[in-house]
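Only one protein chain is missing from this complex, and each of the others stays in its spot.
Up next, chain A:
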């Protein structure tokens, strides 16, 4: 129950983020028992590189505190959507925080917003969407994969988020989003292999006062098809972008300085003896040796309010041809 509101202390059943080092971050549950792979109830013990942790011991510990392990220590954090994205069990490809951030801002989501999402996948984006819409808004999320729907629904319940989200199993390309959502949504998000098949259905769910749409696609061909459909259906401000994040680690490096002046005078055997090698300290920000060079293209567009929909003015800058002359 640890995703809603800011908490001070770990309660039984909370999902807790265990921080060991910047690259060793895990999510665990503060519960005495857990089910083993065979479905048998066993003691909930989490194995870390620094020793085993009895998860029941976490109950009552303040968030942000240090916990001791047999061969070291760690810290416990209250989960945020960002930490969840970093630690969640992958059932599909997921969307990461830099893209998620852009999606939420561009879709203009705030408390009270009604948001429609498909596919749910592993629920990485969903958690951030829920944080942004609660407590007065709602997320309706669709996936056609039965198992994924069930698992993510269970996670939302464990995280205390069920009131703010409805998960449905449905093929949105063939069946749309259902009559109950007609003209209800402020924004729609699509992460599907064939988004252009779902886009026509979004016309039914977006509010009469208009709304925003986003489609996330790894391949440029998908983007082209989506943009074509969006523009045919009267969406405006169609814009495609990518966001790639680099994270730096700050290091102080000691660089030796070469003294070459001594070469000017004749050799007498004392040049190198007893001389401290001079070093210069240099603070550097080091990017990782390798990092993601591509996640996906984000395509955004606006559906104008009904009273403006028939007007086919292309207000869309991005549509303009700025290529060098062929």
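Definition applied: contacts are C-beta pairs under 8 Å (C-beta built on N, C-alpha and C of every residue); 3 or more make two chains touch, one makes a residue touch a chain; residues count from 1.
Operating definition for what follows: contacts and distances are computed from a predicted model.
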{"item": "Hidden subunit of the complex - UniProt protein name among \"E3 ubiquitin-protein ligase parkin\", \"RNA polymerase Rpb3/Rpb11 dimerization domain-containing protein\", \"ADP-ribosylation factor-like protein 2\" or \"tRNA (adenine(58)-N(1))-methyltransferase non-catalytic subunit TRM6\"", "value": "\"tRNA (adenine(58)-N(1))-methyltransferase non-catalytic subunit TRM6\""}
{"item": "Chain A, residues in touch with the chain not shown (by the definition above)", "value": "5-6, 8, 19, 22, 25, 62-66, 75, 77-78, 80-82, 97-98, 100-102, 104-106, 108, 110-112, 128, 131-132, 134-136, 209-210, 220, 223-224, 227-228, 238-250, 252, 283, 285, 297, 299, 304-305, 307-308, 310-313, 315-326"}
